[in-house]
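A protein chain is absent from this complex, but the other protein chains hold their places.
== subunit A ==
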């Protein structure tokens, strides 16, 4: 399905007549064509899993990590353009540490998700920037318990029980819906994620 923008898709600062910003949709396509990333919220924490795509037999295992930690209590799994993902993680790390220095407590996951989402959205507002070509699954554990958020290239972010991005997201979502997450511990969750 390739939609032709016919001239409305040349810049992220142009709307199409039917109210879409094509550049952002194209960015989402980049995410959809990448390896699957899933996250689930269990009773006592978050479990995230990434489909390991081996680009070359000569690559060392353990390199090209796509699950990165943001702070002692939070981490992110990245789908899409890996370099873009690194930028987002760097920004999240800096937001988390600066919040801790100013307020004296670890950043609440909701706050972190809002800041990451507004940063991603920022890059959809100016013609000299391009949108991030990656979707991020953000998991963290704060005073209100474990929380899972997903941030898309458009900058929207929602809170989820279970989320999936990438090539196999439809299948993964169907599988996740079958799970009884409120009764699962992280240990059991890891096994379920691995199976997917």
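Quick notes on this one:
The rule is short, and it goes like this: a residue touches a chain if its C-beta (ideal position, glycine included) is under 8 Å from a C-beta of that chain, and two chains touch if they have at least 3 such contacts; residues count from 1.
What we mean here is this: contacts and distances are computed from a predicted model.
Its UniProt record calls the unshown chain "Proteasome subunit beta", which is the correct pick from "glutathione transferase", "GPI-anchor transamidase component GPAA1", "Proteasome subunit beta" or "DNA-directed RNA polymerase subunit".
The hidden chain makes contact, of the residues A:49, A:75 or A:108, with A:108.
Summarising the interface, subunit A meets the missing chain with residues 102-105, 108, 110-111, 114, 143.
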